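Quick one: structure below, then a few questions.
A protein chain is absent from this complex, but the other protein chains hold their places.
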Amino acid sequence: MASKKPANPARELLFGDLWEFDPAPESASPHIAPRYDLFINGKFTPPRSKKYLASISPRDASKLSEIAIANAADVDAAYKAAAAAFPKWSALPGAERGKYLFRIARLLQDRAREFAVAETLDGGKPIRESRDFDLPMAAAHFFHHAGWADKLAYAAPGRSLAPLGVVGQVIPWNFPLLMLAWKLAPALACGNTVVLKPAETTSITAMKFAALLGEAGLPPGVVNIITGGGDTGHAVVTHPTAAKVAFTGSTAVGKAIQRALAGTGKRLTLELGGKAANIVFEDAPLDQAVEGIVNAIFFNQGHVCCAGSRLLVQESIADDVLRKLKLRMRHLRVGDPLDKNTDVGAINSMAQLERIRALVQSGLDEGAELYQCPASLPSKGFYFPPTLFSNVTMSQRIAREEIFGPVLSILTFRTPDEAVEKANNTDYGLSAGVWTDKGSRILKLSSELRAGVVWANTYNKFDPTSPFGGYKHSGFGREGGRQGLLEYAQLV
Amino acid sequence: MARLPILKTPKCLVGGAFIRSESGGVYPIHDATGAFLANFPQCTRKDLRNAVEAAAKALPGWAARSAYNRGQILYRLAEMLEARAQEMAEALAPGRKPSADALREVHAAIDRITHYAGWSDKFQGLLGSVNPVASPHFNFTVTEPVGIVGVLAPEERPLLALLSLLLPIITGGNTVVALASHSQPLPAILLGEMLAVSDLPAGVVNLLTGNRADLLPTFATHAHLRALSAVADARERTDLQTGAADSVKRVTLLPSESPIDWFAERQQGLYHIRDFVELKTTWHPVGA
Partner (left out) sequence: MPPRSTASLRALILEAGPVDQVGIEERVQKYATRSIKKNSKVFALKLAVSMLDLTTLEGKDTPGKVASLCRKAQRPHHTPDIPHTAAVCVYSALVRHARRALGKSPVRIASVATAFPSGQTPLATRLAEVRAAVADGADEIDMVINRGAFLAGEIALVQDEIAAVREACGQATLKVILETSELETYDNIRAASFLAMRVLRNGDFIKTSTGKTSSNATLANNQVMLDAIRDHFLATGIEIAMKPAGGIRTAKQALTFLVAVKETLGDAWLTPARYRFGASALLNDLLRQLEKERTGHYQAPYSFSEASGSY
């Protein structure tokens, strides 16, 4: 037999620098203004507070722009504008409202690259993701919901739909423009007017979007975008004019909003945190599963509420999966998010970086075993290397708390029942993953996992036609599809 | 000499058994003539906790029943009530001859049960969907029970309102812990007896009587109750929502300040079921 075994039985693959990629920075200009005012009643308006906050790029910790801080009077002005715009907007024929949304979709597509660069600079996500995911998906949401505007009669069998009025929306920093699209598109399609607040650290694309609304010819006051921190957000969700509040963000803030709205009769939808289990059975297509695991936890630096942050691997293949996963992680490119070859970009903010560090430290303190990618991180900016914890038990903080960073906790199981039991052993219930070649097992697990989205043999897939949202403490209400649309209408 | 009749001691249906309050507490109810009717269980938060445990035990089995089977069980309940319509009408107005109004309420209740029996295998298709996603995946959204649901029934229409609240919940595959009308608890007690001999599995519906103000905070905050359905006044609505926030409950409230026409078509149907189902979206690649 000609084949020889190598002298050294420790077989390693070398991922070295034989062929190093040169930097490939995206060169399109993001057209970021030095200062952004509030967008109220179709006009950019300086805040009554006269205060601005610095918008920091996590890529290099530099200041990108200044964002207005809206106070209660600004929020009130925004609601007044939205309330004033409501009668005309809601009375427009659906087809006409739809045409505005189609226009918005097209304008976003036209300027997708510019917005993608702005998103990457502002939030730290890799340009590959903002370019190939956030922007196309944001435009798709407007396009999809545009078509609903004149077909509301078909959305709820036996009932017809009426708008709610003025809707207050508060969105997070992980998918700034995409979350704006998820919130605005169905609200506008149903004939509501909106006061929207983007996240404090990622307001730039929302303000660029505000300018684009002028180009679309959207009537003043239909969409009002105001910026600021937690106080501004509080003013938005508690304003008496809001007929409905929609919030995406942390479970802690979601609960506070639910409490704050108690007794007001306002409608509320919440899309909150998660601690999703990603379950891999021994008969799974392993290489695709490994790819799915990587995509589940390192997509957008793990700043994803539905991130597959708990990997549950069947005991019989745990070593194989761990080995493959470590190999795969070795050629994840971590660094400058503006580089087209970057897979994992910058952590959104210093505060978030510190939170991730603290939780990783707790994992170490509690005895879990750490593996991190050998990556040289940029000296400036906020970065954290893709991280694995093995030997994790369900009682450890890293197995229970949402880390919202590129940190994966690995646990094992032996039987399907044990997998489901561990997967469901959490207050959260946003999403879950299942990897197996056995069709009937997929359907059984899908029905037993208490989560709003189950990805089987795939992960982190989204579509405007597909309802998304959580069980249990991950919130209530859906976004996307007919079901998501109905969250923005009353049945009459 | 007239025979001395045997009086029935009211007991609450919890987990398929008839219980008195663990505390031993009772409260008296008098009939329309002012005569003593019976002592009703003054259920406590511990009774509520036990009822939630019973509902939890019943949940997986009930949720796993086929839609057809759930429909048949609901229809069976209608049969039980129809057969004892007169008795129920008397329970609605103890001490008096049953009025036309009481009978009307019983008949509406029976029809409401039948209405939901028919929904059991239809709401899924209307609330769920197959979603035409742009990627090569098969993507579908199905309904699932939200879990254990707490119900706070209003004082009025002690049969029809109670059933109107709990029927969409159990039709959706959930289990229920309900607090009956405080002032008119007898119909709920009688309903419990009928439920116990219908084919409804033990623990699917648990009916408590007692003091609303005592139990309301526990309904609001018990983390295992995943949703609440209540007719409540402004203060109660605030308390329920505030308490519910910590476990992110789905809360469906009807204000008790304005009168509710429980006979109305609006008080039944698909969208009441929708309030107590989760929507689960599943993705799978399409490939060879």
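Going in written order, the chains are labelled A and B, and every chain counts its residues from 1.
The rule we apply is simple: contacts are C-beta pairs under 8 Å (C-beta built on N, C-alpha and C of every residue); 3 or more make two chains touch, one makes a residue touch a chain.
This structure is a prediction, so every number in the text was calculated from the model and none was measured.
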item	value
Chains still shown that are in contact with the chain withheld from the display	A, B
Residue of A:Ser62, A:Gln288 or A:Thr393 touching the missing chain in the full complex	A:Gln288
Option touching the unshown chain, where A:Arg35, A:Lys51, A:His331 or A:Arg414 are the choices	A:His331
Touching the absent chain when the full complex is considered, from A:Arg323, A:Lys380 or A:Arg414	A:Arg323
Residues belonging to subunit A that touch the chain removed from view	1-6, 9, 11, 13-24, 128, 132, 283-288, 291-292, 323, 327, 331, 340-341, 437, 457-458
Positions on subunit B where the hidden chain makes contact	135-137, 285-288
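We adopt the following convention: only the chains that are shown with their structure count from here on.
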item	value
Mean-CA-position distance for subunit B and subunit A (Å)	37
In the complex with subunit A, residue positions of subunit B that touch it	126-127, 129, 131-135, 137, 139, 141-142, 144, 146, 226, 234-235, 237-242, 244-248, 250, 269-271, 278-285
Residue ranges of subunit A touching subunit B (in the complex, touch as defined)	140, 156-159, 251, 254-256, 258-259, 261-263, 265, 270, 272, 442, 446-447, 451-458, 461, 463, 465-469, 471-476, 478, 481-483, 491
